[in-house]
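Note sheet for the following structure.
The complex appears here without one of its protein chains, the remainder shown in place.
Here is chain A:
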Amino acid sequence: MPPSRRRPIPTPPAGGRPKVAGLNRRASAEPAVSPSDAPSPVVEPVEPVGEAVESAGEAVVEDVTPEVEPVAEDLKAPEALDWTPSATPKKKAAAAVKAEPADQVDAAEAPFRGWMIPAALLVVAVLLGALGTFFLMKSRSVSYDAALVDSATTSEVNGQIREAVEKSFSYNFADVESTEKAAKELLTGKALCQYNAVFGPVKEVAPQQKLVVTVRVVSSAVSSLKDDHATVLVFADQVTTRTTDNQSGGGTAMLRVSAVDDGGRWKIDNMEMFGATAEQNRQLQGC
């Protein structure tokens, strides 16, 4: 093992010279700063003339700065310990030493570091802004049908539509006006036309036959509720009595009713009948 180690050592000199030189420099520079020598040369110039101070100070600075880094990395602990006490007496000089190279570094890297930080922050801000807007739009677009979810409005719609269907489709030949009044109040738009189409024929024969039509909603449910629009599925029973001969007939009806909130009152604005005859459908679609 020893011979193998010895051999490589002679070979590198050609390439290794710089290293040796570097080591030599450190070695040569060290004594200049070393505790014994350093205090005297530095202290001496400080007291005499300013010119000498400046030149000496700069010279020291230049020598010291390159050394400080290698010292921390390469030199052994005892040497660093030796060096530090020497630095304490000349704190002012050290402060000056530090301040000068700091300014130089700033000036050198300013075009990069100076703009890098605000630019990076700006990019971050733009990205966050975009993300925030995305979240904003997502949170706005979260929508669900409020049927049953908004239980108060759901039962309000349900109750008012039940009432509207029962009142406007129940009919007593002796009191035509109340039915028509109810229909005008509780139906709106297209539904009024549909109502006339469905109920018109009944009204024609009603006075002669002395008809009494009673409509009762058996079950109903709000299938959709969005803002001021609702859809209600209504199951109704209809009992028609001819009071002239007391004949009565009944039927069932399934309606899909659209409702709109008209100033606090839900009104029917469209009706679809399930199981309606072809003629009824034609009449409803004519509106």
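Methods note: a residue touches a chain if its C-beta (ideal position, glycine included) is under 8 Å from a C-beta of that chain, and two chains touch if they have at least 3 such contacts; residues count from 1.
Rule of thumb we're sticking to: contacts and distances are computed from a predicted model.
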item	value
Which of "Phenylalanine--tRNA ligase beta subunit", "Protein-methionine-sulfoxide reductase catalytic subunit MsrP", "Mce-associated membrane protein" or "ABC transporter permease subunit" matches, in UniProt, the chain that is not displayed	"Mce-associated membrane protein"
Contact partner of the left-out chain, one of A:Gly132, A:Gly159 or A:Gly200	A:Gly132
Residues of chain A in contact with the chain not shown	110, 114-115, 117-122, 124-126, 128-129, 131-133, 135-136, 138-139, 142, 144-150, 218-223, 232-233, 235, 237, 250-252, 254, 256, 274-275
